[in-house]
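Questions regarding the structure given below will be posed in turn.
One chain of protein is taken out of this complex; the other chains stay put.
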Amino acid sequence: MDLALIPNGVQRCSLKTFTSWAVLWIVLIVWGLVSAFLVFWKGLNQTNMNHYFAFGLWIVFDLSLIALGAGAFFTGFLTHIIGGIFLYPFRDNLRAVVNAAVVIGFICYSAAIAMLGVDIGQPIRGWFIFWHANVHSMLTEVSFCITAYLGVLTIEYLPLILSNRKLKQVPEFNIFGNTLHHIVALFAAVGTFLSFFHQGSLGGMFGVLFGRPFAFREGFFIWPWTFFLFIHSSIAAGPAFTLLCIWVAQKATGKQLVTRDTFTLLAKISGWLLATYMIAKIADTIGWAYGVVPRAGLSFMDFFQAPYGVWLIIAEIGIFGIIPAIILITPKYRERENLLVIGALMNVIGIVLNRFIVTIQTLAIPVMPFDRFMTYFPTWQEWGIAFGSIGYGILIFSLSYRYLPMFPQEPELNPVEVLGTVVTDSGAIKRS
Amino acid sequence: MELDRRNFIKFVAGGVGGTLLSPLPWKLIDDIAIWTQNWSWVPTPARGKISHIDTVCTLCSGACGITVRKVGDRVVKIEGREDYPVNRGGICPLGMAGQQILYNEGIRWKAPMKRLGPRGSNRWKEISWIEAIDTVSTRIRGVRQSGNPEQVAAIDGNQSRSSVALLIRRLLETVGSPNYLVMPGQEHTSAMVQLLMQGSDGPVALDLENADFVLSFGCGLLDGWGAPGRMMHTWGEWVSRGPKERTFVVQIDPRASDTAMKADLWLAPLPGTEAALALGIAHVLVKEKLYHKEFIEGHSLGFDDWTGQKGITHRGFSSLVLEKYAPRDVENITGVKAELIIRVARKFAAARAPIAVAGRGKGLLPGGLYEHMAVHALNALRGRINKRGGALVAGNLPLSDWPEAERDSAARDGLERTRVDGAGTPHYPFARSLIHRFSESIRTGSPIDTLFICSANPIHTVPDSRGIEEALKAVPFIVSLSPFKDETSLMADMILPDHTHLEKMTDIVWPTGIQYPLYALSRPVVRPIYGTRHSGDVIISLAKKIGGSVARSFPWKNFEEAVKQRAKGLYDAGGGESSPEGSVPVWKRLAKGQSQSKGHSSFQSLWEDIKTSGCWYIPSHSFGRWTEAFQTPSGKFEFYSSAIEAAVKNSSKGGSLDTTLQELGIRARGDEVYMPHYEKPGSGADKGYPLHLLPIELINLASGWIGNPPFLNKTLFDYQLKGSDLFIEMNPKTAAEYGLSEGSRIILRSRRGELRARTHLFDGAMPGVVFIPVGLGHTAYDRYLKGKGANPYEIIERVEDPLSGQPIWWNTRVKVVKI
Partner (left out) sequence: MKSKDNATGTRYGMVVDLDKCIGCGVCVVACSSENNVSVLYDESDKTRNISWLKIYRITNGKGFPETEAVYLPRPCMQCDNPPCVPVCPATATRQDPNTGTVSQIYTRCIGCRYCMAACPYHARDFNWYDPSFPNGMDRYLSPEVSPRMRGVVEKCTFCHHRLMRAKAKAYAEGRRDIAQDEYIPACVEACPTKAITFGDLNNPKHEVSALIKSPYSFRLLERLGTEPKVYYLSTKDWVRRMADNYLEGEFIDRP
């Protein structure tokens, strides 16, 4: 039924199969929408956030999504900005994944912004950030940059959408798409700039909290170290996440979508960035432990109280930091597909863990000595929004995969056996 | 111009550009900004003229001066009055939240109500005032005609000398019933001590501000004791004198109460052993000859061994304490180290103006009579009676008496009958009212037909509250004058709702514990917002409707006229002040004694002055005058109370002394019976109930006259109340013994019943004792209160205090079961 929309030269499952796959994610989306409705209607009392946990699951998700969505700007940066010169030999590999990276980025950012819209107490005043902008606020910077960057991502996404077989038939769309395609490098540059800042500002948001010694960091000019750590960690995790998504897509479709050396390349990039990030992160932790902490009159272990014990930092740095870094930078390991995937996955988990710790633990640790230690667990509505955004992401990704030529290498890697009639008017090949 | 494509685009572009340059889009954005702030359900407080009205808070008998800020005709804020003699600025949290009592219609009766469903089912029919007064008066006439006027009774929580209380008492008197009951209170115990040791019937007057050393036997001086506004102000005053000059406070308390924590020294005796501690201190004073020789020798009876009229030799107080209360022995009883007892005694003796005070917690519940006597004996030992900074002997306010009430023959008959509660009988010689005896005698077939309940919520505020509830069930007809949907009014058959404090005039005659004569008068600051009626007016209308001698005894047009008639005496007495001004507080002027009376030309002008200022007082006191001060048969301060002796004799007429003492619940024998001594409490201990239960009172938890207003809930910690769970306080060591930790859910079981609670571990709680806050556990009122916490009075065991007959509330044993 939807054959007319399916890209040329590739095979897709039946609409029925696809529909049943989609329903799964639509259920999550509906859960999310119901939750969002309740939150808008009744207010943030639908969550388990409170005065102590002013931020909760959603901010963790936001920060994680944005970090993982960094694959988009970073791949764009590699492909369009320096790819032509420094990474020439890998140009094709990068081109093979850049579309997917853009789609993932779009998903992550749009979901994050939607979630932020739910997360503020006065959603209809959200635009006051722009109207009454406070230039000193890292959150203002974040808001400006991610909003602008979502625009960039949309522009980057558009040519892909417009290259849908059916849409392409509209001449205006075709011209528009082509034009965009030509200036994509410009957008990649803008996107890189914007991303650099908002990834950093997200880290900066916490690093500037000098009332919260757990998060507070010294830094460079107005930017605390967390600003740079967040950029660093996001570009380490972004490619790994892109890799993971593509790997999952391959498993789900049973097809090879990019060449194996593309995976290797992503793993290598991600691995080296993670390794260098780990060095920075460890240095930062030591610097913090010997600088900020004693100056606040506290000792390292004051910050690790059950259930937010020291195991968290061991997990973040040791298990989900150093180990994946070693796996990914060691050619011997990353050549083994299962290790490569595990490495990428651990990398991603490590960064999510980092975002969790930075948000939740910062708030959970009481600063006043006579204050109490609190714990927090999200409500079903909070989980609903979170899982809804996952459902949304998978659905958009699936739709994009089905109807858009997302993987340029796909037709090549999966030559189609013609078994049925060639349906000329649509150009698609139908399997009987 | 042709509208081609080109022109069209130009037109649109120009339009857009022009609009952007115009103020329109900015105005629109601004409007949207404003619109996003307009939430219809966020109230917009109405504006209006701001005015301030000075009056008096009458939510308790503490009588604080307040200023009510109004906007238009709405009350928006209550503040303390710097110029008011009692509190001089500060007020308590309850008074501060007064507007929530006025405006919370969820807790108020808005019109007279008649019960529809079965008792307690909370189904009502609104009726007119005419019908209400008719019904009640007809019933009373009926009771009178049947020849049993004593079957009309009243439970009254109004201050005993206030005009409403007098009207209610007068109604019963003229109807012919002796059954006028008041709520039990510590003032009753203190009053008895004054009567028994000094023979005086005046109010208890403590010159705390001028004291430099306060020995407090469990008084929650800062927890709402006495006149709370005055006490808190006094505390600030004490501390402000600086580290050297500040009044030294010794707090005797089994728990680290707020007062104990602020005190300079905290002694923690085992609950109920305070009398022994006082006598231990007395021992040191006697042994080390630190007592006031002149006072003791010249103005006291029974200090040394003495010979009475018939040549009988009596034992003196000094030899009693020397023999029985040596610090070591007292240490064994109280658990307080002997060295500490000696130290405190010496400090007490060395102080320039020390005072010893009794009355646990807020001082609201009756205390042990002998214990209070023992504490007061310390004041006598140091000659601190009627001295600056001591316990003053005060006369009553010079209020006029109303014309004698008329008693017809039915009334005379009725008044001859014995009180249902037995107060005043030889068995309870000093009691005027015994609410627990009342409820006991009612439970087994009610001798009462019609019961008025005024300004009282006994189902919630009296120990053994379930007993009261059972008793009320047996009364055929209950009339409640409560303005609130409280537990007791829900049990009534008819509600004749009163105004709340800000809507009416109330007089408080000499607020609790104040050391100079003070008459406080509140005025209505808003017109009544519902169809309620002043209880005073209701009583007057009822009397008029009953007719005959009853009606003739209530000649006043309305309540104000009755109050005014009494106040006339203030004018006649001359002197006194009614326009507080100047910055010198009254307590500083006491010795000087001169009054700056404005010299009112007429009573009317004085009355107007009192109505606006809310007070009339005499800023002077003549100290000393011991021979006049003591109205005892001996004309002296009596360590050996002849009044007790007479009462016991009277009680034992024809029987053996031993049996009489047993009946009176007194364990001591011989001369001790008539002197302050320590009575070992009845065997509360029981294997099954290893822990001691003590109720505690908190300044920010209204535990008496009214439900805690919502603002006060804000101030409770979540380890006092969390959700609907009440927390009891326990020492961590005791908790560990029972496998309990912070927040454990428990059942607290006494021989009377059980309640559910959770535990809060507090180092400041004495091991082996469970402390439970009083005031929560309401089953009435609105969502802010109902179903929150538990009421300890439901499981508190009532023990009768020897001699005074008052219920004692600190002798309950409990066990704790973890659930």
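The chains carry the letters A and B, assigned in the order they are written, with residues numbered from 1 in each.
In this section, contacts are C-beta pairs under 8 Å (C-beta built on N, C-alpha and C of every residue); 3 or more make two chains touch, one makes a residue touch a chain.
Keep in mind it's a predicted model, so treat the numbers as computed, not measured.
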{"item": "Residue of B:G17, B:G106, B:P403 or B:G753 in touch with the missing chain, whole complex considered", "value": "B:G106"}
{"item": "Touching residue (missing chain; options B:I32, B:V71, B:L195 or B:A668)", "value": "B:V71"}
{"item": "Residue among B:P555, B:P633, B:G665 or B:G764 that touches the chain left out of view", "value": "B:G764"}
{"item": "On chain A, residues whose C-beta touches the chain left out of the figure", "value": "43-45, 49-55, 119-122, 125-126, 128-129, 131-134, 136-140, 143, 205, 208-213, 294-299, 302, 362-363, 367-371, 374"}
{"item": "Residues from chain B at the interface with the omitted partner, ascending", "value": "34, 37, 39, 41-48, 69, 71, 74-80, 87, 89-93, 96-97, 99-100, 102-107, 222, 229, 232-233, 235-236, 239-240, 243, 256, 258-259, 261-262, 266, 268, 699-700, 710-718, 721-723, 731-733, 762-767, 782-784, 788"}
